[in-house]
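Removed: one protein chain of the complex. Kept in place: all other protein chains.
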Amino acid sequence: MPHLAVLRFPGSNCDDDARHALERVTGADVRFVWHADSDLGGAGGVLVPGGFSYGDYLRSGALAAQSPVMHAVRAFAERGGPVLGICNGFQVLTEAGMLPGALARNEGLAFVCRTVTVEVQRDDHPLLAGLRRGQRLRLPVAHHDGRYVADDATLDALEAEGRVVLRYLPAADPDGNPNGAMRDIAGIVGGRGNVLGMMPHPERAAEALLGGEDGVPLLRAFARAAGVSA
Amino acid sequence: MSDRPALPPLVPDGAWPDAPVGAVPVGVVVDRTKSATFGLTPEEFDQVVGHLGRLPAAVEAAMFGALWSEHCGYKNSRPLLRRLPTEGPQVLQGPGENAGVVDVGDGWGVAFKMESHNHPSAVEPVQGAATGVGGILRDIFAMGARPFAVLDALRFGDLATARTRYLLHGVVEGIAGYGNAIGVPTVGGEIAFHPSYQENPLVNVMALGLLRHEELQSGTVGAVGHVLLYVGAKTGRDGLGGAVFASADLSAASDADRPAVQVGDPFLEKLLLEACLEAIQAGLVAGIQDMGAAGLTSSVGEMAHRARLGVDLDLARVPRREPGMTPLEVMLSESQERMVLTAVPGREDDLIGLLRRWELDVVPIGVVRDHGRFRLFEGDELVADMPVGPLNDAPTYVRDGREDPAASAARERALDGLPPPADAGAALLDLLADPTIASKRAVYQRYDHQVMTNTVVLPGAADAAVLRLKGSDRAVAATVDCNARYVGLAPRHGAALAVVEAARNLAAVGATPLGVTDNLNFGNPTVPEVYFQMAEAVEGIREACLALRTPVTGGNVSLYNQYRAIEGVRAVLPTPTIGMVGVLPDVRRRATMALARDGDALVLLGEGAPSLGASSYLARVHGLEAGAPPTLDLAAAERLVTTLAGLVQAGLVDTAHDVGDGGIAVALAEMAIAGGRGVDAELPANLAGHDDAARDVADLFGEAAHLALVAVPEAQLAAVTEAAEAGGVPCHRVGRAGGDRIALRAGALGLDVALADARDAFERTIAEALA
Partner (left out) sequence: MPEFRAVVHVMLRRSILDPQGRAVEGTLHRLGHAGVGDVRVGKRIELTLKGERDAVLAQLRQVAERVLSNPVMEDVELELHEIDGA
């Protein structure tokens, strides 16, 4: 069975959390890959974790996107390998050009850490297998730069192609869009549907002890897409 | 990075500069008339001359001045601090190292300490608070512990003023910016407001770290011949003289001191943290110390002192950010994110290689000698030579204290004859909106409180933070507390109450208290009224810690917290902040304050009548800071703490809240708001010995030293009552949970407010201030 890779940039800080949750939920063998490495060691799937890679200096994720390991991740994704970017990982993937758009400073200007409701928009992507369209998930967010932005043409194309996969639900909760993201976008897929970037943290919602398990199906779908029989 | 140059070889011993012992350093010599420039009294200057056998060079005078400052040398507080209990079977490391460590079971220890960054935060709140977080985290990982939680105790002035909002905004931004980036959750704390902090806010940061017993480290230089490695950021002129700065009174001149404020880099600290912990786990580190206040002076000085050895440093090797720095500037710089390490002999190259893999600058700057002296060279030139012992052993002062007659008069003021509130419901809403009591949700939502995925009880949900230990059934709880109004009116009694409150808060989540770190924030110790507060407060902490079996394993003293008032220089309220750590044997058996079920019985546990003396109600509703704080019976407090923690640990109680600021009415309202369901309660008539309307007010809003509320299903009520009474703790059933109103009655006085209105009052104050 293939193993799962969790990238480690200087300044990543959800790397341990992601490994812990993946091991616990999927039973997978999870290994860290250092940012300076240029190969992924035969991993079946790559998780780009949250944190403040390179201090998020310049722009969140911008410096990490230039690191050697990202060449390997790009090539891996082009071969159809599953890549899941969470929070800073989502920022890295947009900065690396692997997902369209960008993550700008939260509209409220402050860091925001709380649990939000997101609605699953698609269930026909391998990285969302096992979730239902319309399903609502309670997931924690914790970010300063989570406002998804793109030009209208890009946004329209994302919608038309069904690549907006997770949306905040301001209708259900007046503070439901925590960062002012355009069209309430919380997560999108790119590539051939094998690259998922999302601001909420499924690895923080993977144990009832910590307040919820709504992140579990997302972690399981990622592991299965990577060939791990979770 | 792969393109780094190969490691330069470690400097062979013969290449270090040397000089015969007794050689006289070059450099400007200073005389007694300059003593104040270096933070020394003329008498202390004479002692320095005695220790050196000659007049000091400027760098020597400055190093003595820094290490003999209150911040590093505890010269006014050390004789008092010796009174504190420091021992217990749970203590793995007591005072004297970078942090204390207690045993939490299963081979795990928790390193914890609290430290202040009050004066830096007053002049530059963002960086002042940020570097406060950075500094305490380095203390924790220097013990070999992985930091896993931060709590903050913050004090500000009047929230209605622009200055307080600016400081609150900045301090919160600084804590968030540093803690969120480095990835250590900020899980709790307290924020209180009082006009005495208007110019001089308090920023006390407590950090906790987790270690295996065998990983415990020491801040020592190791043995003769060991090479001292400088690791981390380059040395600049930041925070120059910060140790002196922190101990000097804050005046209008502080605006001109702005360039002296240190700037933090959480990214670099994250690399330091990971690299140091990896090196420790790999068995490469013989000694490790953070460069905090007084920088290289205190870090290397303390390491040498602990080993009873000497050190030769070559300042020319110290990486510098700016050209033209003098030895004094290099030695006293407080540039952040720097550590000193010594390698296990023979593993130097492995250690340096590991640190460089984390992209850290590593430079050998000195060597351990057996001469017992702290010598500095600039290249081949000897520039300073001081005996390590006296340098690290500041003279101490025992002063005369006397109570401020205004404090005793306020305490003894009769409180009869105050009219009862015309509308007790409005009084409750007013108290819930008081900035000190109000919800801090808008603050903690700016802190990443969930990173590391251990936070079992979220901020605001309970009286203490609870963090699970991965791979164990156990959990660690932590809290910071101090009601400074109590301490101002009665320092010994008030400080003991702070310890008791901390223990009550731990018990309310189901934790058994283990140990204390204290942060003693006071004014100028040479003022007898301030010294009285310090001495009395330490006695109060001592008495309460002995009764609760919670040794003090470390802490921090911050003096000269004062401001210029029309009538002269006034001290802030005496604020001995208590940080307490406890353990839950089974993380599944824990409690929060949120009412979980309609129909639960509300039960008041404990003894002693609530009283209005020194209460939030008096301050908020009557504008009075007067009366004696709640009567304290330490034995009763201990019984309540042990029994309440036991009820939770036995699985009998999962909803508990201590009675604190605002009394029973506020406590019940907080439980209702947290749980989203109302309460209907009638306080027992005998609670405070009803004889007049004033007693009814006291029952609702009075405060108490050893009372707590729990909510339990009817079916469990008998078991809870039986267990509590077996522990010697009286129980009163006071009402039930449910509905959407908060309805309370005490004798002739009653209130009935909508839960939604209470929530709005509770949530609005701080959210608006931060908007």
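Should a chain be cited, it is by its letter among A and B, assigned in written order, with residues numbered from 1 in that chain.
Operating definition for what follows: contacts are C-beta pairs under 8 Å (C-beta built on N, C-alpha and C of every residue); 3 or more make two chains touch, one makes a residue touch a chain.
Worth saying up front: this structure is predicted, and the values here are computed from it rather than measured.
Visitor: I'd like to know which visible chains would be in contact with the absent chain if the whole complex were considered.
Guide: A
Visitor: Could you tell which one of A:H3, A:R31, A:R59 or A:R183 touches the chain left off the display?
Guide: A:R59
Visitor: Looking at the whole complex, which of A:P68, A:G108, A:G212 or A:G227 touches the chain that is not displayed?
Guide: Of all options in A:P68, A:G108, A:G212 or A:G227, contact with the hidden chain holds for A:G108.
Visitor: Taking the full complex into account, find the residue in A:P2, A:P68, A:G180 or A:G227 that is in contact with the omitted chain.
Guide: The missing chain is touched by A:G180.
Visitor: Since one chain has been left out of the picture, which residues of chain A touch it in the full complex?
Guide: The list for chain A reads 58-59, 62, 66, 94-95, 100-102, 104-109, 147, 149-151, 180.
The rule we apply is simple: only the chains that are shown with their structure count from here on.
Visitor: Taking each chain's centre as its mean C-alpha position, how far apart are chain A and chain B in Å?
Guide: One centre to the other, that is 36 Å.
Visitor: Okay, in this complex, where on chain A does chain B touch?
Guide: Result: residues 10-11, 13-14, 16-17, 20-21, 36, 50-52, 54-57, 110-114, 140, 142, 144, 201, 203-204, 206-207, 209-211 of chain A touch chain B.
Visitor: For chain B, which residues are in contact with chain A within the complex?
Guide: Touch residues, chain B against chain A: 1-2, 173, 176-177, 180-183, 265-268, 270-271, 358-359, 444-456, 458, 468, 470, 587-588, 770.
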